[in-house]
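Here it is: the structure, laid out below.
A single protein chain has been removed from this complex, and every other one stays in its place.
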């Protein structure tokens, strides 16, 4: 495990948080308990799995350490028995997804830097780690992927990954406070995007026509 | 090839069976012969490819041994010329998918155990090997993924993988009879699910609302 203690715990929390969003999506689709566990696991470990596979860090992280799978299964079971308490599950899903997005953007970049990749590649790895799990969740469950919604989304992961990479690798500042600042900025941007429906100017010329 | 003879043949049969389901789906979508071969190949080798990639067993199995690709192409060609003989192709697809699901659940777990992963991870690997090919088939062909249908599905792969893992790795029983029992239990459960529309209690509180 090539992570400092802090990124380990941030990453574990991120996995749990993403697993919960997967389980919430499973509850929206009225799946059974096994479906809850499957979608929660895909969402929780999807981004990190892709990161490990493309960097060649195999066997991937959740094969080396069983804690990750157990975290996903536990999150799914908890949501299965408590989701009915939530008034608006999709809103909860969106906010938890925002939390996971900010966490994984930072930890993905940190793990990339530990593998001695270039700063640009570290930023891309952070962004992929943060967005891939949610994308799999949405595609498998026939949901419009969050990355296709108008509000600022990927940019938040990009922001967190960039702040961490610039701070830790280029300016060589102490890693833990930099990670905290990067996480907070990424989450704040996504929170603002959700709250105020913040979006970049989209390409407005005209929508696509059918061929 | 880190497989015993029996798992090799079980795996080869599983690849052929899944390839046939892919080709049947291609016939439902009225593709041409190349589409038949592509979808058959994706479905047949998809699960095992993901398994090899995440465990770091690369180049993946079908690069090391050409027999697998030839099996998929052969299955696609046979289906192309015989699918019109079937009265109800989707029913055939469902039953063959059940057969492949039960086979790959067991062989996936067996291959995982040969790589010395923990029992829990071996069970997950079996489940992924068994479900991934069909998921790719359904997503690429715009079909509602079988894992989202109400009848018991993933659980069958999980059951086969669990019986094999517990029997072969924890109780240290002889592998071949354990594999056979695990396969039969998994297939019987899926058969019952298809026959009697067996399903777990789903999460019923309420379906998801639009945001």
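For the reader, a short list of remarks on this structure follows.
Labels for the chains are A and B, by order of writing; each one numbers its residues from 1.
In this section, a contact is a pair of C-beta atoms (placed from the backbone, for glycine too) under 8 Å apart; a residue touches a chain by one contact, two chains touch by 3 or more.
The structure displayed is predicted, hence computed values, not measured ones.
Contact with the omitted chain, checked across B:6, B:83 or B:115, is made by B:83. Within the full complex, the residue among B:18, B:62 or B:104 touching the omitted chain is B:62. Against the chain not displayed here, chain B makes contact via residues 25-36, 38, 41, 49, 52-53, 56, 58-60, 62-63, 66, 69-70, 80, 83-84, 88-91, 94, 139-142. Contact residues of chain A toward the unshown chain are 53-56, 58, 115, 117-118, 120-121, 124-125, 127, 131, 135, 139, 144-145, 147-148, 150, 152, 154-155, 158, 199-205, 207-209, 211.
Please note the rule applied: only the chains that are shown with their structure count from here on.
The mean-CA centres of chain A and chain B are about 28 angstrom from one another, to the nearest whole unit.
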